[in-house]
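The structure appears below as structure tokens.
All protein chains of the complex are present and in place, except for one that has been dropped.
Take a look at chain A:
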Amino acid sequence: MEARMIPVIRSLDTIGPSMLLCSLLPCSGETILGLRESLKWATDCLTEVDSSVAVSSGGELFLRFISLTSLEHQDLSRCKKVMEERGELFLEKISLSRTKVAKLCHTFIKDGAKILTHSSSRVVLRVLEKAAAEKKRFTVYVTESQPDTAGKQMADALRRLNVPVTVVLDAAVGYVLEKVDLVIVGAEGVVESGGIINKIGTYQMAVCSKAHNKPFYVVAESFKFVRLYPLNQQDVPDRFKYKADTLRTVSDLSDEHPMIDYTPPSLITLLFTDLGVLTPSAVSDELIKLYL
């Protein structure tokens, strides 16, 4: 089982955990409890390697899947078969979700718009691709997003689409906001309160947008909805804030720079998900519908 995991871990992205868990289904235990145990173990291994929120929420959602399925079918082999089918379906739906989000969001980008975005997000990129495909003219400002300068990758990708793009310093967000018409960011996780967890610097951007009265839009797929309710920055668990190897090697975390921050729902205007355009208060409704 471990041998099979290693190649998957190397090419990890948010869809990775579901694919991995799907591939594990044929091999494990004779009982549903055994299956659940091995899936939990697999998720834990994954979070040890890549401690992002999306991996955790994707894994939990898939596990939830299992508990819902096991209630319906008594016979284990039939159960496994149904789980496999549903797993495939789940993957299919997830891969369509980015397209759905792009379809909903691109209408909010008008001709001549100036957009500000943070760091690199594949969903935001897809939205901007769709808007560009609809022949809209817009310019984009991307923050450089230290410490990994992910913003530069986003800028390269946008240049390939022939969209005029400018990379700005993280500190220049307040400076550039007066020129900007709207702010669109992705999310690594959407929490129960309707707030988001995203690359460090997002909270700053949200506070500045509120001060300038600019709409702050978040685009995220629904599998990123996670059962957390942080009340402030401290409440976000350490396993999401820091990289997995940092957590393992460093003893005193107060010297480390967190990789993510929490943006409260009061600063977010709208969330675009594959479940539709949601106000932050609608997010907890969605989560309740799932977990009750």
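Simple rule for what comes next: a contact is a pair of C-beta atoms (placed from the backbone, for glycine too) under 8 Å apart; a residue touches a chain by one contact, two chains touch by 3 or more; residues count from 1.
The rule we apply is simple: contacts and distances are computed from a predicted model.
According to its UniProt record, the chain left out of view corresponds to "Translation initiation factor eIF2B subunit beta" among "F-box only protein 8-like isoform X1", "DLRB2 protein", "short-chain acyl-CoA dehydrogenase" or "Translation initiation factor eIF2B subunit beta". The chain omitted from view is touched by exactly one of A:Lys81, A:Lys110, A:Arg137 or A:Arg159, namely A:Lys110. Looking at A:Val53, A:Val124, A:Leu182 or A:Ile260, the residue that reaches the missing chain in the full complex is A:Leu182. Considering the full assembly, A:Ser281 is the residue among A:Thr31, A:Thr99 or A:Ser281 that touches the omitted chain. Even with one chain removed from view, chain A keeps its contact list with that chain: residues 61, 64-65, 68, 86, 89-90, 92-93, 107-108, 110, 112-113, 181-182, 215, 222-223, 225, 269-270, 274-279, 281-282, 285-287, 289-290.
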